[in-house]
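Note that this complex is displayed minus one protein chain, with the remaining chains in position.
Note that the chains are named A, B and C in the order they appear, and that numbering of residues resets to 1 at the start of each chain.
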Amino acid sequence: MKSAAAKCDWFFPDTFLPDISDGISHEALCVLNVEDQDAHLTLKLYFEDAEPMEGFEAVCPAQRTNHIRFDKFFSRDGKAIPQCKGYAVWLHSDVPVLCQYTRVDATKPDRALMTTMGLSV
Amino acid sequence: MKSAAAKCDWFFPDTFLPDISDGISHEALCVLNVEDQDAHLTLKLYFEDAEPMEGFEAVCPAQRTNHIRFDKFFSRDGKAIPQCKGYAVWLHSDVPVLCQYTRVDATKPDRALMTTMGLSV
Amino acid sequence: MKSAAAKCDWFFPDTFLPDISDGISHEALCVLNVEDQDAHLTLKLYFEDAEPMEGFEAVCPAQRTNHIRFDKFFSRDGKAIPQCKGYAVWLHSDVPVLCQYTRVDATKPDRALMTTMGLSV
Partner (left out) sequence: MKSAAAKCDWFFPDTFLPDISDGISHEALCVLNVEDQDAHLTLKLYFEDAEPMEGFEAVCPAQRTNHIRFDKFFSRDGKAIPQCKGYAVWLHSDVPVLCQYTRVDATKPDRALMTTMGLSV
């Protein structure tokens, strides 16, 4: 492993996809893979009032970044991420990666940004 | 325990509830519980010029997230969180959880966002 | 010590005090002291093109928070923090504390916010 900072599990307790109809507002879960093997990612979504959703998958190739835009991200069976609803994410990777979350909210209409690294150990 | 990143104690030195009269501005302390047991949360609020406030409680059910909105959060004896006053929070949970804090300030009137994971060990 | 998350040394590589003439823009270094002893804080400021500045001191009393506003913070010999100039901060405390940094920029004129926990070990 090239860095001990890379991990297989990352947690994001505050995810929220704004109304994306303006074409700018979005969330992105940004993954960096500095290893020489592709990383296969699976995301589990947790809600306040419903069972977790599974089936969201992505790949972050070796020596690449993948900025996963949640406004354009669908589960294996075609489900979109719900808009305007608080949820949370557990990302699991088969290869250690590094993860940061960013939200862009342009609904007011000026742009607001927030970012944080994920939680891991 | 499903992840060593989940912890029982989380600290947030900079909390501040803006004037919430616009119906948009708020703070949220977002909790993720990936365990199979409900988590019982107690929050202690620290101030610059007064004794800490206690009696703020919430539940984050098993396999759920709880985005605790501080503009709608009251202590057991009905006290609200003071607006426009800097304070700090210690969240304790009986089950290990993951915690992130977000502030939405729409008082200017455009929206400003900030977020950070809590401090823990 | 009440929490192992509390530490005596905190680092903030990106500090920048905007033009504060609007009365809203500011930086705050927010300290939480959950111990039963007062914490005496000393801050060392690092610059890109000059020797570090010392002599900035504050107290965070036992069981209190101190949101140190850098627009109203002066060294022992009356020096203010320079505006519109990138710098960095090392905060040292004699009692373990928890630290978060927040910047409010209202110079555009709408409000922008950013926050992060400090770096420590």
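The rule is short, and it goes like this: a contact is a pair of C-beta atoms (placed from the backbone, for glycine too) under 8 Å apart; a residue touches a chain by one contact, two chains touch by 3 or more.
Here the structure is a predicted model, which is why all the values come from computation and not from measurement.
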Review point. Of the residues listed, C:39, C:68, C:98 or C:113, which one is in contact with the missing chain?
Key: C:113
**Study point:** Touch residues of chain C, complete complex, unshown partner
**Key:** 9, 11-14, 16, 46-49, 51-52, 86-88, 90, 103, 105, 107-110, 112-121
Study note, to complete from the structure: Per the touch rule stated above, chain A touches the missing chain via residues 3-6, 28, 30-34, 63-67, 98-102, 106, 109-117
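Everything below uses one rule, namely that only the chains that are shown with their structure count from here on.
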**Study point:** Distance in touch steps, counted as few as possible, from chain B out to chain C
**Key:** 1
Exercise for review: Determine how many degrees of rotation, between 0 and 180 and to the nearest 5, align the Cα atoms of chain A with the equivalent atoms in chain B.
Suggested key: 90
**Study point:** Averaged-CA centre spacing for the pair chain C and chain B, given as whole angstrom
**Key:** 22
**Study point:** chain A and chain B, separation of their C-alpha mean positions in angstrom
**Key:** 22
Point to revise | For chain A paired with chain C, centre-to-centre distance based on mean C-alpha positions, whole Å | key: 31
**Study point:** Touching two or more other chains - residues of chain C
**Key:** 110, 112, 114, 116
